[in-house]
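Take this structure first; my questions come after.
For this view, one protein chain was removed and the others were kept in their places.
Then we have chain A:
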Amino acid sequence: MHNIALLRLQMNHLVTQARQDLHSLSVMNDQSDQSQILQRLWDTVSTMHFISEMLANQASMPGYYVLPAPTLLPQQNGTTNQTSIPPITPLPNQTLPPPNQRQFTIEELATYDGKNGRPAYVAVDGVVYDVTNNRAWAAATHFGLTAGKDYTAEFQSCHAGQQSILATLPIEGSLT
């Protein structure tokens, strides 16, 4: 998957992208657009750094072409032995889970505590969400909360009205 020709192609693409962004920045005046392009430029440079490290790594080990890099997206990583995550459709009435979803008791939910390689699930308003690879849940903890519990009240107290947060999380089932 990560052969050298492909990495080179990706690198060239990033260089083109970076040059385009530099040009855009040098001619534009709009502050709000500038910050978006700066962010993209930053990400581009980080990715170039990453790929150059990867290339250097391969160059130093001639017989070692394929890195043990996971081919899965971060959202799917760590849940490979679970049922695959359906595409997320952020509907307004998301509190009603699809009928084919798994039913969790509170005791079952408690086993998905993000320890010993297990995924990290939390429940809000009766829906069970996967936070295993959610960036705000490093090591399956979030501002003193640990995974595997029902956090309806906590979500209300800190994120009232921010249903968009939930809409981005993969749904694993519902709480009975």
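Criterion: a contact is a pair of C-beta atoms (placed from the backbone, for glycine too) under 8 Å apart; a residue touches a chain by one contact, two chains touch by 3 or more; residues count from 1.
Here is the rule we go by: contacts and distances are computed from a predicted model.
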Per UniProt, the name of the complex member that is left out, chosen from "Transport permease protein", "NADH-quinone oxidoreductase subunit K", "Ni/Fe hydrogenase" or "ABC transporter ATP-binding protein": "Ni/Fe hydrogenase"
Among A:Asn3, A:Thr16 or A:Gln39, residue touching the chain not depicted: A:Gln39
Chain not shown: contacting residue from A:Leu109, A:Val124 or A:Ala140: A:Ala140
Residues in chain A touching the chain absent from view: 25-27, 29, 39, 42-43, 46-47, 49-50, 69-70, 72-74, 77-78, 80, 114-120, 132-133, 135-136, 138-144
